[in-house]
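The complex appears here minus one protein chain, its other protein chains still in place.
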Amino acid sequence: MSNNSKSDSDQISKVELADLYRSMLRIRRFEETVLGEFSRGYFFGTTHTYIGQEANAVGVLRNIAPEDIVVSNHRSHGHFLAYGGDMRALFAELMGKSTGVCGGRGGSQHLYWKNFYSNGVLGGTSPIGTGIALAEKFNQRDTVTITFLGDGALGEGVVYESLNMASLWSAPVLFVLENNHIAQTTPAELNLAGSIVNRFNAFGIDSEALDTSDVLVIQSSAVRAISEVRKKSSPQALILNTYRFGPHSKGDDTRQEKEILELRKTRDPISILAERLDPDQINPIEEEVDDEVKQAFQKAESDPIPN
Amino acid sequence: MSNNSKSDSDQISKVELADLYRSMLRIRRFEETVLGEFSRGYFFGTTHTYIGQEANAVGVLRNIAPEDIVVSNHRSHGHFLAYGGDMRALFAELMGKSTGVCGGRGGSQHLYWKNFYSNGVLGGTSPIGTGIALAEKFNQRDTVTITFLGDGALGEGVVYESLNMASLWSAPVLFVLENNHIAQTTPAELNLAGSIVNRFNAFGIDSEALDTSDVLVIQSSAVRAISEVRKKSSPQALILNTYRFGPHSKGDDTRQEKEILELRKTRDPISILAERLDPDQINPIEEEVDDEVKQAFQKAESDPIPN
Amino acid sequence: MQTVLESLNQALHTALASDERVYVLGEDILDPYGGAFKVTRGLSTAFPDRTMTTPISEAGIFGVATGMALRGLRPVVEIMFGDFITLIADQVINHAAKFRYMYNEQLSVPVVMRVPMGGRRGYGPTHSQTLEKIFLGIPGIRILAPCSLKDPGKLLLHAILHDDDPVLFIENKILYSRPVLSHEEDNDFKITTSDSQNQSDYAPAFHLSIREAPSPSLTIATYGYMVDLCRQAVLQLAYEDEIFIDLVVLTQLSPFNIEPIINSVHRTHHLLVVEEGTCTLGWGAEVLARSVENLGKEIYKAARVASLDVAIPASGPLESAVLPDIDDIIQAAKKMV
Partner (left out) sequence: MQTVLESLNQALHTALASDERVYVLGEDILDPYGGAFKVTRGLSTAFPDRTMTTPISEAGIFGVATGMALRGLRPVVEIMFGDFITLIADQVINHAAKFRYMYNEQLSVPVVMRVPMGGRRGYGPTHSQTLEKIFLGIPGIRILAPCSLKDPGKLLLHAILHDDDPVLFIENKILYSRPVLSHEEDNDFKITTSDSQNQSDYAPAFHLSIREAPSPSLTIATYGYMVDLCRQAVLQLAYEDEIFIDLVVLTQLSPFNIEPIINSVHRTHHLLVVEEGTCTLGWGAEVLARSVENLGKEIYKAARVASLDVAIPASGPLESAVLPDIDDIIQAAKKMV
């Protein structure tokens, strides 16, 4: 397990720090808007927000190659935005508009754009990510496929079928296991026996586990892992211990408020990175992002509904 | 890993040795008869014989308590006979007779009698065995459930769902993994990445692995494992490295004949045990078993067909 | 007035209280959350030892419950969304449903799986389906679907306590918040319970007709939440178009016993089946098939109202266009008579 390391950030330019900050803040503000406006009836269905976990998507996806592939799950907004997905198209998708990522057919959990795929059936995406990685390998492309899974998804058997095949056939896939210690309302210890790291290792897949909300640490581990997957053309796992600040979907948080306040104090990736920025860098980014989110929301809102 | 240990057998009475020998020989002769007579049209469907693996079923089931439960798979004849199942009823089941274990409805892979259950869908029995173990536990019975799986069945995701739940809920189940290094025609190394032992351990299930065809060694490990499962009321695994001498079902052995001859020479549980018996013990047992098998076959053969 | 949800929740409480063999398993069913749709609310507080929250392992959970049922318990499993019964297909079809028959009637498997089904909430393609069709007709299981008539909880309770075979209990999500109507309370409809049941079929069938209406010229057969839509359509058709309908409501979908429908069509000669699932090979297909097998040219016209044969979109307007609604029923009925 690595921990926050100041030395990493010393190497990193102010611009890069600002970009990382902006990336995470875009997700944060997007999700806050979704949660805030949901009750006003702008959106259809339900939503799973990424607040608190922003450093994972941003840290992992910041440096991927343009051809790299992302296989995401029900909690996909952060992954989608960090991948480069359009904010207005994502708002529009949640609003069921024809300009949405999938013309409103998919909704929050079912996105496809460029090399980004998400689906709402837990674990079911893992063999698909493995097959995607194999296809790229067979086609002599040195693409890396990144499959995001939550701790709860480790309950699904098909995940282990996938680990086995990915390992047997050396699929160039990075499994990113976001362990936010909870699945819907169930704490990990009621869902998971044994050890997450060992579950990957048992199938011959090396893994690294981090327990940090520092995007720089995640970024550097991810860069290393992705480059190894690419070089060795074989699978690896990155286990990110993380925390969800919001409800599972909407208003269904059964945890103590105190617990969440404490998490927000100690594990907020945005505050952690803010300390590394010059104070005068922050305000302009905040304004820029607020403005982007507001505009994206308004445009999406005035987009046509499909017929 | 343990190995053949002479000291074990020193403690064991001649009667017990003879009983173990008889048990294994009954399976061997039964299976030889099935294979031999199959082409004559006595049996329906197909069959998976246990020749070479007799020490597993006999070693594991020899000392179970009367209330203990066995959950078996497609290769169930050996388990069934070692459990105490009636030979004639098993012949009759394969012949589709109304006196069969399940009146001819189940056939070779689908047996139920007393506390013995088998089904032909690989891996699908594992959550069922876990549920059975839990039910017994909830009912304050100190029963142990023994679930047999093959190396190939480790491909099925539901097995891992079961390991997780068995571990989480402390189900008193002993997983007996018969690794005969092949699944139908596929060698284990083309099917399984990583390590079998680690797959159990990753879910918090302790295991012991043996590489022996000595029934005494298997028996002593099984006795220990079963008594621990019973005492701790929690799951364990026993991994038995073993070898199948016959075809997967009928005439579908793609291995070299040389390889099998070598196995028969070095890993035949019956020859291995025979060395521990007085030579004059053996003949009567052989005759007795031959006679039993012949009678069972003939009776089954003249049993009525169902309507 | 009680809602369907309250009725089902009460049934679970009663089941756990009245029989020690009852266990409830499911994802996220512990209090204070009490399950994704709250049908299991309060159970873990009242019966902590027999309310088991599970990993996200639908096949595994159902297999564990099957094992428990084999050893004398009476487990009830909640599958969080009916869309995921795909994950238990093997455990249902090749295990639980087969055991009694293939083991020569030597044992039985009293397990109940409760599954919330249906759309109209914008949950999108993987959380909105009405998928019981994949199990309808599978030998060895009973499939029940409560509606807002009479006593959905009683149906569930009977399944849990007295049915010795696997039961799939289909709960439409929209139905949860609807009030349960007793036969006596209904001002518009005369409701009779069909007496043409098999001995072993404890799930009632109902006939609804508008009080004092002329004899009907069309039979509508339906179940679940669609009953509510059909009632409204029937009223509108009567008052605006003078089309009078015998509404036949089944609560047991499979094994099929469509005698109440046949009896009605025998008189009306016109049969419309309404269901929320996609049309092709849904419940209605078997209803029409059996009807024509039984009645031949006594059926003048037959039709189905169901979802379009596509995935269910998340976007509200698209979802509405795919799912059947009152107007679809009215239009279909008008075309027939």
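Letters are used for the chains, namely A, B and C, taken in the order the chains are written, and counting of residues starts over at 1 for each.
Methods note: contacts are C-beta pairs under 8 Å (C-beta built on N, C-alpha and C of every residue); 3 or more make two chains touch, one makes a residue touch a chain.
Since the model is a prediction, treat every value here as computed from it, not as a measurement.
A.B. asks: Going by the touch rule at the top, give the shown chains the omitted chain contacts.
C.D. replies: Displayed chains contacted by the hidden chain, ordered by label: A, B, C.
A.B. asks: Which one, B:Leu20, B:Met87 or B:Leu122, makes contact with the chain that was left out?
C.D. replies: B:Leu122
A.B. asks: Which is it among C:Gly26, C:Gly118, C:Pro146 or C:Gly284 that touches the chain not included here?
C.D. replies: Once the missing chain is taken into account, the touching residue is C:Gly284.
A.B. asks: For the chain left off this view, which of C:Leu107, C:Ile134 or C:Ala321 is in contact with it?
C.D. replies: C:Ile134
A.B. asks: Tell me which residue among B:Met24, B:Val173 or B:Leu192 touches the hidden chain in the full complex.
C.D. replies: In the complete complex, the chain left out is touched by residue B:Leu192.
A.B. asks: Touching the absent chain: which residues on chain B qualify?
C.D. replies: Residues of chain B in touch with the missing chain: 43-46, 93, 95-97, 100, 103-110, 119-123, 152-157, 183-186, 190-192, 252, 254, 305-307.
A.B. asks: Going by the touch rule given at the top, which residues of chain C touch the chain that is not shown?
C.D. replies: Touch set of chain C with respect to the missing chain: 83-84, 86-87, 89-90, 92-94, 97-98, 101-102, 124-126, 131, 133-140, 254-256, 278-282, 284-286, 288-289, 291-293, 296-304, 309-311, 313.
A.B. asks: Mind pulling the chain A residues that touch the left-out chain?
C.D. replies: 69, 102-103, 105-106, 110-113, 117, 119, 121, 124-136, 138-139, 157-158, 161-162, 164-165, 168-169
In this text, only the chains that are shown with their structure count from here on.
A.B. asks: Examine which chains touch each other and state the graph shape they make (line, ring, star, complete, other).
C.D. replies: Here the contact pattern is complete, since every chain touches every other one.
A.B. asks: Compare the CA centroid of chain C with every other chain's and tell me the farthest one.
C.D. replies: Relative to chain C, the chain whose C-alpha centre sits farthest away is B.
A.B. asks: Between chain A and chain C, what distance separates the C-alpha centroids? Give it in angstrom.
C.D. replies: 38
A.B. asks: So which bits of chain B are touching at least two other chains?
C.D. replies: Those would be 157-158, 161, 164, 168.
A.B. asks: Spell out, as numbers or ranges, the residues of chain C touching 2 or more other chains.
C.D. replies: As it turns out, chain C has residues touching two or more other chains at 54-55, 57, 59-60.
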